[in-house]
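One structure, as structure tokens, below. Some questions next.
Selected chains only, in their assembly positions.
Think of it as A and B in the order they're written, each chain with its own count starting at 1.
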Amino acid sequence: MKQHKIKLGVSLYSFSTEFISDQLDLEGVLKRAGEMGYKGVEIVAAQMVPEYPYPSDEWLEYFAGLLKEYDLEPVCWSAYIDMGIRSDRDLTREEIIQYTLNDLIYAKKAGFPLVRTQHAISPEIFRAMIPWCKHLGVKLAIEMHHPHHFDVPLWQEFFAVMRGEGKGILGFVPDFSIFQHRPHQLFLNQAVELGFRPDRLAAVVDKHQAGVPKEAAIESDFSAVEREITTEIYGKFNRPARVEQLREYLDCIFYIHGKFYYLPDDRHDPCVPYEEILTTLRDGGYEGYIASEYEGHHFDAEIDSVAQLQRYVAMNNRILNEQEALT
Amino acid sequence: MDFQAYNKILICDDEIVNVRVDSVTIGYEFKIKYPSYRGVFLSCIEALDFYVDGRKLDESTIFFYLNGKQFLLGELSELFKEYWFISDKATIRVIDPNGIAPGSHEVRVFMRHRVPYTGYFGEYLVLDSDESKTLAVSDRQEVSP
């Protein structure tokens, strides 16, 4: 039995509830991550970096001190391609390059070897960043997030760049939202709060799982909100990617977002097929980080992020190790 | 239904403060935060309405303060270089020489805002955040504009 080389890191984004409600500041978040045993951290710069997108040297020094103090390793600087910043038009090529170069430079200054970017960068600009990535020694990877997936034609262009000129410099970050196949508990709770009758909701979830078409799942007595949420369930939890595609593009994976919304225990995620995903990655030889990315804070501010993360790490370790033992 | 839990941070708990210059009242103010997990540029705000005790405020009487600057609500949609950090409170100042009466008031904020990275297939997610909160008026007598 060979030991797997997957490392479990954390996106500080997982502490959104505590951060935005001022229960934890940046130092508090880093301290907590360190206390939980995490080493590798990802920061969503637009979330936790004051003065972003142009943080001061003072802040950079402060941040370096915190990483050192809590014995953390900077792994991923997460940037956005905020195409829709402006009201009148999308960003131009020059603006996208400006923002991306800015993030590469600040990632470098803050000690991160990798920048997470987004699909809207376009294959052409993605390729155009190669000289800067090489010059700075910082890798650039596009996150693949639901509703995108491997078979979106744009992504075939991205993979061509990653495997061509960008080899070893440009890659991607799969987010497990692409494998999510059913609504999580916090979504269901919110639906009920918004007026979805629990029995009708349960029926919709069952029909969605059974492959009954959306039209047949919407009953004639559904309220507007019930129709809307049913449409969202069908649109959102449709598992657009196949797990074996991870293996197919393993050479392009620089980093992974271990997305989850709510774990009822520390053994199994009912919404994302972690067993299949993790063993595929492990057996395929993936050796990088999987960042715990708790996202339930979109739905419920009362959930304890730390408890969720602890369950998540336990589940990952169990699958990676127990199931390994079985093979 | 993403983003819904963030609406809780929209209206801050800070008290409403009557704003005076020397002893002259020029209005009152309260604080709001951007209802998301991350900061954005102000140009992503598509609509912003305020109600106090059920009455909609005339937008020409409202100044939006952030980053040491003062904006008209009508200017927000163009401010693509004015970043609203998620931990920063914006001050909403209502210009009114009478100020606001002591006691408690119900403040309602409606914000329509665009999530600028969500155009996976062309359309941006546009959220409506609509929150109300009862805020007390501060006893403080002197405040800097």
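Here, a residue touches a chain if its C-beta (ideal position, glycine included) is under 8 Å from a C-beta of that chain, and two chains touch if they have at least 3 such contacts.
Model, not experiment: these values are computed from the prediction.
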Subunit counts for the entire complex, keyed to the drawn labels, are A x2, B x2
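Please note the rule applied: only the chains that are shown with their structure count from here on.
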Cα-centroid distance, subunit A relative to subunit B, in whole angstrom
30
Interface with subunit A, subunit B side, in the complex: residues 1-6, 8-9, 33, 36-41, 43-44, 46, 77-78, 80, 83, 85-87, 114-121, 124
Can you name the residues of subunit A that touch subunit B in the complex?
13, 16-17, 19-22, 25, 44, 46-47, 50-53, 80-87, 90, 118-120, 145, 147-148, 187, 190-191, 194, 229, 232, 297-301
